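The structure that follows is given in the form of structure tokens.
For this depiction, one protein chain was excluded, whereas all remaining protein chains were kept in their positions.
Labels A, B and C are assigned to the chains in the order they are written; within every chain, residues are numbered from 1.
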Amino acid sequence: MIDLHHAIVLGVLLFAVGLYGALRTTNAVRILMCIELMLNAVNLNFVSFARLAAVSGTAQAAVPGQVFAIFVMTVAAAEVAVGLAIILQIVRQRGVVHIDRINLLKG
Amino acid sequence: MTLLEKTMAAAALPPALLENIWLVPALPLASWVVITFFNRRLGERAAHVGTAAVLGSLVLAVAAFVGLLRIGHPVSSGGHWLTLGPVELRMGFTVDSLGAVMLLVVSIVSAAVHVYSVGYMHGDRRYQRYFGTLSLFTSAMLALVLADNFLLLLISWEVMGLCSYLLIGHWFEQAWPRMASMKAFMTTRVGDVAMMIGIWLLFTQTGTFNIADITRSAAEGHLGPAVITIAAVLLFAGAVGKSAQFPLHVWLPDAMAGPTPVSALIHAATMVAAGVYLVARSYGIFMHSAEAMLTVAVIGGFTALFAATIATVMTDFKKVLAYSTVSQLGYMMLGLGVGGFVAGVFHLVTHAFFKALLFLTSGSVSHAVGTFEIHEMGGLARKMKVTFWTFLAGAAALAGIPPLAGFWSKDEILLAVFGSGYHVLFWMAVATAFLTAYYMTRLTCLVFLGRPRDRHRYEHAHESPLSMTGPLVVLGALAVVAGLPGSAWMGHWLGHFLDFGHTLPGLSAAGHDAAAHAAHGAAGHGAAALVMPIAIGSAVLGILVGYAVYGLRLVRRESLIRAFRPIYTLFKNKYYVDELYQVVFVRPSVRLAEMCGIFDNRVIDGLVNGVGAVTVETSAAAGEFDNIVIDGAVNGLADGTVAAGRQLRRAHTGQVQSYMVALYAGAAVSLLALLWFLL
Amino acid sequence: MDWNLVTPELIVAGTGLAVLVLDLFLSEERRRSAAYLSLAGLLAALVASVRLLAAGLPDGSGAAAAGPGAGLWGGMLVADPFALLVKLLFLGIGLAVIMLSVDFVESRRIAAGEYNALVLFSVLGMMIMAGSRDLIVIYLGLETTAIASYVLAGLLRGDARSGEAALKYFLTGALASAVILFGMSLVFGGTGSTSLTALLAPGFLGLSGAAPVSGPLALAGLVLLVAGFGFKIAAVPFHFWAPDAYEGAPTPVTAFFSVGPKAAAFAVVLRVFAPVLLLGQAGGPPAVLPVLFAGLAVVTMTVGNLVALTQKNIKRMLAYSSIAHAGYMMVGLAVATPQGTAAVIYYLLAYAVTNLGVFAVVIWLNNRGTGDEISDYTGLAGRAPLAAAAMLVCLLSLIGIPPMVGFFGKFYLFMAAVEAGMAWLAVVMVVNSAVSVGYYYGIVRNMYLQDEPAGEAVRATPMVGTALGLTVAAVLALGFLSEPLSHLARLAGGGL
Partner (left out) sequence: MSFLDGLAALAPTIGFFVLAVIILVSAWMVSHARRITHAAFFMVLVFTGVAGVFVLLGADFLAGGQVLVYVGAIAVMFLFAIMVSDLKEISDAETRARGAGTGSAAAGGTGTRKVWFVLAGLVTVGFAGLVLAALARSGLPAGAVGAAAGPGTTAPIARELFTTFLVPFELASVVLLVAMVGAIVLVAREREEEVE
């Protein structure tokens, strides 16, 4: 048996680890990976909450939560495609993937 | 058509015209549009378009004035404009006696200036733009005078501000006009913001922008005394900016950087008068607050004396006139502030004519000798007869020599101040009258009389063309006679006209009494008999002193200066107000803006560097701590110093990471706010 | 279910696909056709929206089925006056942006078909965002617009700044999406539903009673949504991306960013928060939200204005200016009254129209080789009097000088704040707009009061000229017609 609280806390923690990674690394590709982790965490939340709603009586909530998670996956895929394309473009332009060296625009 | 029918038609015209009074500002507005769109095609013919439009407005203004005389009651026109929730806004014009008088003054001065500019600005590279802006300005001023609500008044007010800005900076190739235009714009905006708040305040209290309605609810006691006082003072702040009253007077002398006709039109006769007009127009609000009235009177009186002292030491022809304008505007405010409504408006009218005249003569003189520096002039009376005599008329009118225009109106103001019982203000006003006569005599002597001090310039001097002297003559004549309608000789006709019951809808009976009383009422002939000699005496004394120093040279100017060195320096530097503003407002705000820029750019980096410095400090204090806790590989003080050096070099920005951190830090703070509320 | 109600969306989506297909068959010289097709599609959608709006208005004739609040697919999409009004705005923005970019796209050799299709899909996403009461649909609309925007920012080949703008926008945008999603998951957790209407269950946000799970959870979600949407509307401190993205992106795209996604985000904010904020009767809205919006408003407008003062690049300056305007708009949210909501809608329209005008001038000059520095506008009044005059009108509107439309926007916000008893906020706003005169003035000074360097007259191309003429006319006309517009805004706000 899983206590749903634990699942939700796991979601928050995974989000936090992803966030820390995204803030700490300078490698654009890694940041993108970390963002994917955060989206996964959100999906965990959705599923847990859906389950929680089902457990506490509002059974119809279970499906929307999971459907939302499906759409998040879809968008995540789209985001990764575009993100990698943008990163590749930068790499071709400057030969750099570390974002702290990408700062022509400032001020 | 029989003669009878013609007469009937003529009689029917005024009401129709008064109901379509929008035509008066519309003509110059149309001229502006035409000039703007057919800029290139028109060439110097733009001047004809502008002048024709203003002359048209003048004709209509005269007709409206006559019509109003015949009808005998104010006429409003206009209609529904928009609805704001429960509030319905009207947009309209109204012609009452105050408006009609102002209409006349504005269109006459404006027409004179237009005609004068045709010759004066000839050959200017932005000739069309000049006339276009002048037209727009005239249109805005006419609309302001006719507006029946604060919203239209505010719109016209702002448009005038913009035109003034463009005209002052007309010769923007030079640094001085550029700076001056910016200074004028910024300084007046300080007052404008306060004024807008005042208007909003009145609006929120009464639910209308209509001046008559607001005045009425003030009279009927629907507004609390505190509200009236605050609103009136805020409105007055706008007037202080526009009419160049202390402490926002600094822009006007600098505004002389614009072409001289502009100085005459905007910075002597009309735009600066808008502030005084605003106070007059909302007099029904002011008079219900003794505090506000006193504020107006004190600021006005102080400005009058303050600027007059500066005018005595200026050596630039136009700057003398500019400070004189500031001073005279203060005079008007003083008159209004002590309850002399008619006196203040009367002086506004006469001053418009002779001050426009004086400015235009200064233009004529500089046209001849190529400078405004009065110490390089002298003896010009012989060469420029028309200019000299018209100038003399204007100067005498300003100095208050009977029976010229300025005498009558100044006398009325002095009488009103005397009647109010504020003795200090009265003697300040008398001192101002003395100084005014003194500096005008000084100016006359230095420019027109005596021996030429600059041979070369004198040789080249010549009278100006007819297009310039013509307006001078017209205005000169007005400077002589414009005071008569308000004078005792004509039984204070102007006073009765302005009073004729409807100028200030909602003005309480007490208000009427106060105005009438101050002008020529219960204080009686005793006061008049006392005040008039004082007025004449101070003016004559001023002229005598001035003539003694500058005409007869009984006292050498240099020794005078030496004797009064500290005061002279203080006056000469205009009491250091500009310097004060520079130190107190301008520099700090520039610095603040820069700091904010730096802050925003580098907030995170700065934080990083700051934290970094702290880290280095800490590690210096406890090298072990650095080794164990923060870093496994690095190494004490030396490395820390190097790191600090790098950090300093690395003060660059644009780090996307810092953006992301800010994003989540912001989200965290928002959550913190939530928890705060949940607890 | 009435398919009529989604015709604008269907037209835009169809046009987007058609443009992509058409592009395959077009020769290099005829690439402009893609733009023409897009314009036609947007125009058709605009007409359809106007018809729907007219039919849905209370005094409109017939079409009762299209009445206010008509929902489709169980509220997944709604076609109420608010949705239709902002859709009109979005379509107008789309039209203007495509008109402004035709020459730009051609001269910079940007792939025309993809460019136009991306703009169209982005507009589609915006329309969807505004027209839904369901979190899933809102999220998807948001992402459609966002992903298209990331790509649009990076479209300039070989321009390192463009690529950098895209990367920064993307990385921060993706993180902001994560916050939004996290917030949505909490809202879902709190209400057990993805529909916004669930938030309004009686007594729910009053933190008691019949809530399926709990109030604070959903409230925490809403607070995170404030942060996430704060990013989209470039509110301080979520604004850092905006100046970089604006400066680096192709100029027509910058014009689009400054009004399009921002307006859409505001529309969503209104959708999500207006009903919650207006819970006035039932014990008032959760106190944290107005406070949060008020704080954001003050910080945003102040920082935006102050930093704008120090800018030298006009696109960057406009970015900060746009941040400041977002701050003004949030005043309307902070007051939490129907008047405030209507004022935000009105301001949104006013700002979008005006800012498009400014960008039209910038693009006009940019196409003719003028740079993006404010100093490049020196003496413009001599070289291009019309451009300078148009710019002047728009800047005056941005400052808020009557009778331009911008004045009424500020006016309504101001009134709303005063009426709601938040006069201090109104005062902050007035002081801020006084500060803003400083930097707008800088441009005016350069245009009108600096000696013109020798340069020949700059003429506009027909497309840019038309777009500029239309926007300037709107700036002036909407000022005079502000009443019908504000009426519409009130009507739209009332149906939220």
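A few remarks follow.
Note that a residue touches a chain if its C-beta (ideal position, glycine included) is under 8 Å from a C-beta of that chain, and two chains touch if they have at least 3 such contacts.
As the structure is a prediction and not an experimental result, all values here were calculated from the model.
Just so you know, the chain we are not showing touches A, B, C across the whole complex. Between the chain not shown and the residues C:A35, C:V105, C:L155 or C:A308, the one that touches is C:L155.
The omitted chain makes contact with just one of the residues C:L95, C:A117, C:V428 or C:V464: C:A117.
For subunit B, the residues touching the chain absent from view are 604, 607-608, 611-612, 615-616, 630-631, 633-634, 639-640, 642-644, 646-647, 649-650, 652, 657, 661, 664-665, 667-668, 671-672, 674-675, 678. Counting the whole complex, the residues of subunit A in touch with the unshown chain are 1-10, 12-27, 29-30, 32-34, 36-37, 40, 43-44, 47-48, 50-52, 54-56, 62-64, 66-67, 69-71, 73-82, 84-89, 91-92, 95-98, 100-101.
Residues 13, 20, 72-74, 76-77, 111, 114, 117-118, 121-122, 124-125, 128, 132, 134, 136-137, 140-141, 143-144, 147-148, 150-151, 154-155, 157, 166, 182, 186, 189-190, 213-217, 219-220 are the ones on subunit C that touch the missing chain.
Keep this in mind: only the chains that are shown with their structure count from here on.
For the pairs A-C and A-B, the count of C-beta pairs in contact is higher at A-C. Averaging Cα coordinates per chain places subunit B and subunit C 40 Å apart. With centres taken as mean Cα positions, subunit C sits 26 Å from subunit A.
The distance from the centre of subunit A to the centre of subunit B, with each centre set as the mean of the Cα atoms, comes to 61 Å.
Residue numbers of subunit B whose C-beta contacts span two or more other chains: 597, 601, 654, 656, 660, 664. Within subunit A, residues 19, 22, 99, 102-107 each touch two or more of the remaining chains. Against subunit A, in their complex, subunit C makes its touches with residues 135-136, 139-140, 143, 147, 150-151, 154, 158, 160-161, 163-168, 170-171, 174-175, 177-178, 181-182, 184-186, 188-189, 192-194, 212-213, 243-244, 247-248, 311, 316. If you check the complex, the residues on subunit C that touch subunit B are 167-168, 171-172, 175-176, 179, 216, 219-220, 223-224, 226-228, 230-231, 237-238, 240-241, 244, 286-288, 291-292, 295, 303, 306-307, 309-311, 339, 381, 385, 389, 396, 401-403, 412, 414-415, 418-419, 426-427, 430-431, 434, 437-438, 441, 445, 448-451, 482-483, 486-487, 490. Put simply, subunit A touches subunit C in their complex at residues 8, 11, 15, 18-19, 22, 28, 31-32, 35, 38-39, 41-42, 45-46, 48-50, 52-53, 56-58, 61, 64-65, 67-68, 71-72, 75, 78-79, 82-83, 85-87, 89-90, 93-94, 99, 102-107.
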